[in-house]
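Below you'll find the structure I mean.
Note that this complex is displayed minus one protein chain, with the remaining chains in position.
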Amino acid sequence: MVDHIRMAVAGVGNNVSALLQGIEYYRPGPGDPSLVGVTHPELNGIRVEEIQCVAAFDVDPTKIGQPLTEAIHGSTNNFPQIVDLVGESVTVEQGILSDQIRPSGVEQVVQRLRDTEAEVLLLSLPTSRPAAALAYAEAALSAGVAVVNCSADPVAREPGLLRRFASASLPLLGDDLASQFGSSLIHRALLDLLARRGLQIDGTYQVNLGGNEDFRNLRDAGAPKLTSKLNVLSTVPGVASLSVIPSGGHVPFLMDRKVAHISIEGRGWAGSRVAVDVRLEVQDSSNAAGVIVDLVRIAADGRRRRVGGFLGAASTLLKSPPPAEDGWER
Amino acid sequence: MVDHIRMAVAGVGNNVSALLQGIEYYRPGPGDPSLVGVTHPELNGIRVEEIQCVAAFDVDPTKIGQPLTEAIHGSTNNFPQIVDLVGESVTVEQGILSDQIRPSGVEQVVQRLRDTEAEVLLLSLPTSRPAAALAYAEAALSAGVAVVNCSADPVAREPGLLRRFASASLPLLGDDLASQFGSSLIHRALLDLLARRGLQIDGTYQVNLGGNEDFRNLRDAGAPKLTSKLNVLSTVPGVASLSVIPSGGHVPFLMDRKVAHISIEGRGWAGSRVAVDVRLEVQDSSNAAGVIVDLVRIAADGRRRRVGGFLGAASTLLKSPPPAEDGWER
Amino acid sequence: MVDHIRMAVAGVGNNVSALLQGIEYYRPGPGDPSLVGVTHPELNGIRVEEIQCVAAFDVDPTKIGQPLTEAIHGSTNNFPQIVDLVGESVTVEQGILSDQIRPSGVEQVVQRLRDTEAEVLLLSLPTSRPAAALAYAEAALSAGVAVVNCSADPVAREPGLLRRFASASLPLLGDDLASQFGSSLIHRALLDLLARRGLQIDGTYQVNLGGNEDFRNLRDAGAPKLTSKLNVLSTVPGVASLSVIPSGGHVPFLMDRKVAHISIEGRGWAGSRVAVDVRLEVQDSSNAAGVIVDLVRIAADGRRRRVGGFLGAASTLLKSPPPAEDGWER
Partner (left out) sequence: MVDHIRMAVAGVGNNVSALLQGIEYYRPGPGDPSLVGVTHPELNGIRVEEIQCVAAFDVDPTKIGQPLTEAIHGSTNNFPQIVDLVGESVTVEQGILSDQIRPSGVEQVVQRLRDTEAEVLLLSLPTSRPAAALAYAEAALSAGVAVVNCSADPVAREPGLLRRFASASLPLLGDDLASQFGSSLIHRALLDLLARRGLQIDGTYQVNLGGNEDFRNLRDAGAPKLTSKLNVLSTVPGVASLSVIPSGGHVPFLMDRKVAHISIEGRGWAGSRVAVDVRLEVQDSSNAAGVIVDLVRIAADGRRRRVGGFLGAASTLLKSPPPAEDGWER
């Protein structure tokens, strides 16, 4: 039994909702605890339920001032309610506005992180808030707090910043969360399988649909996501044509669910046709939370052991980790 | 450039049709040869088109006496015509009847194998003809010919027989052909992927449909096939319920195509639902031919190098190879 | 507001479980009642929740003597628990054994129907119990009770029996329940659509999978079901090949859910390919209950109005109604 991890969160969206509800979901009851769906029930000696949220920041006026237990279901959040979050809740506080970063705002965050004795700051901002993400990271560094960045904006990939975290013996883990189980993973596995068997892949597509805010944003501004997905898939040899559509559209009734349609057409022996069609349905934010829960534990453990910078154990949990030569620790 | 492999075939079904048409299909033309769909364009120095059929046996009266180039499209065979098989064709001869094995019949096969200077006998009989399969193997041994057994009947798994082939420096490769790319392969890859990510698999099914004779037979007598498929899948941890249906039914219009529907239901983080649904469509006999073409080359090469018994290079191409302790050669 | 219908049931399987739980589910609460999923909230002036079960018969020793509210979840029944059935429950009584029909057993049923003042007897037996089904119908006739037969065994199609019900002014509705929404319905609609547009259908299949007892039985004894499904589909013009597989296999984890895979391949303008692939998932017994609830109300209303024999309003709710010339009433 270790001391609970004291975590602060910036951005109270679906991912944080899934994370906090999941931590409660896995809290052992009178009977045997079920740990279905958790990759590591215990990581560095820390169990899932040994994470505690001590502070929360957001910029949505309808969330600020609300108990976090209510704010996770507010505004455009649509991850379902799985459990009742009981006990005392922190209150959501004014966070750093991406288009209006002021020293006083950053200082407030530093102060709050200190007051709550936070160990890890989880950055769960929407993509394309690079300035705000960096400002939060600076605040964490000032307050002596480790950072996990989930968005695709470059934070851990800022070499100067990463070195300063390393010098301060504070972990800085990022960027761009990998999914626990997503469409790129399945797509990649299937393409690999066909290629290994000598099949020619004439063409393949992947189109993703969902009902949360990510899908609304991606439809119009999906370029970074597309690049990231193409990186995963484009190294399979012998794929004649590859189309990846991160957001084919916003489908409100899916709520926080995500549906991916994957199709592969190839040719085998004597040119005979092979066709594979897949429909994948997942809870989008659960996929994120299952990975965040590992990153937060890796970051807290590193800080406690006074190992800073990027930690190698996090590398497979992120789509865009910093290059290895930038001083990974193990 | 090596001497062409002199191959005899027993059982003129869809698999032999796919094999012979494929060999023709891959014959280099004036331009660059396309080798799409071939796992090994060259194996032990032997190219795909360097296999030549010198004798063919069958027990179907409508095929006996016919040119092999016509018999491959006869009776219940329904692999499509992909190429015109040109040139002189061997004539299909009376083979060994499974329920009426007579020394004279076996002797005829021995004689024919000697006359045609065959190097490899390909056993492509329907499943559940164990006596005929063994009789063909004995004939090959007498004639100094290597054997490849595609069916699930035990031939290479007969330890005494395997030793006698080894002593005679003749390869004996079997049993039960693996597919180049089939439903068990995909199903296994997906289950592995989910299990590795910590997902709980509540249930999964696989149902296969096809229009060739295999599917008609399997619907009623699919037990060995079921066992073989379950072997592939049952070792994935955390699968609560697994249903495999080798033949959900005979669907005539599919002809030699095979369709598999695979469905997986699981739970991830905080019990959230994950569902994967796959439809796979392949040309059934092409999947076999793509593997046979490797086995025949491995067998011929072994015989030429005077290495007998089971050859390790064949092990991943077969679902039920003999145990390794039974004297594999490499 | 009418008097509640007094219904007796023979066969306490998933369908009766779905029916009784649904009746409770639709009972209006303090707020507005939701009648989602009901074709006719009110039929002949009778609302869904105005059906009351007054007697229940079964031959399973583990159900006999149990409260009906528990027996619906017993033995191999696997329709999920949707609501708590509260209030006083009838006790399941010994029913008529299909292979051992004795006058005393029938007389017990007659007596029980009279004692409970039942108006309708719902026959919800497994298929292939023709003698038991007829014995129950005789008992109902003796007791002055209308009958609804859900199974494919001929009861309403026995012309002599139907006439005797008509003479007694008692409705006799059967046989073989249509689904509220099933695979044949969708398959038929799609084939019709293609045919109307001038497309040629080269081939089509439908394979059904499920985890309840029906699917276990059908795998081996699906002939009547197959005939009934072919009847629905075989009249579409221009279908070159039609394969219907009522049970492709028993898939336990599906429980009472049913999955149908439907595939259609056709050709349109200038021979161009058209392919339609459907996956349908329904709760099998819910599909039945949604139709039973109408049949029971039609039967009770007929009996109250003293209109006997087969009633025309039931014809679209049954796959094999008696021929119209056998004296339908309206």
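When the chains are written out, they are named A, B and C in that same order, and each has its own residue count from 1.
Keep this in mind: contacts are C-beta pairs under 8 Å (C-beta built on N, C-alpha and C of every residue); 3 or more make two chains touch, one makes a residue touch a chain.
These figures come from a predicted structure and were not determined experimentally.
Every visible chain touched by the undisplayed chain in the complete complex is listed here: A, C.
For the options A:Gly248, A:Gly309 or A:Pro322, the residue in contact with the chain missing from this view is A:Gly248. The chain not shown here is touched by just one of C:Pro171, C:Gly290, C:Gly308 or C:Pro321, and that residue is C:Gly290. Against the chain not shown here, chain A presents residues 202-205, 207, 209, 240-241, 243, 245, 248-254, 259, 261, 263, 265, 277, 279. Within the entire complex, the positions of chain C that touch the omitted partner chain are 18, 21-22, 25-26, 36-40, 82-83, 180-181, 185-186, 189-190, 193-194, 197-200, 267-283, 286-287, 289-290, 293.
The rule is short, and it goes like this: only the chains that are shown with their structure count from here on.
Chain contact topology: the protein chains form an open path, each linked only to its neighbours in the line.
In terms of their C-alpha centroids, the spacing between chain A and chain C amounts to 49 Å. The centroid of the Cα atoms in chain A and the matching centroid in chain B are 46 Å apart. Annotation for chain A: residues touching 2 or more other chains are 277, 279.
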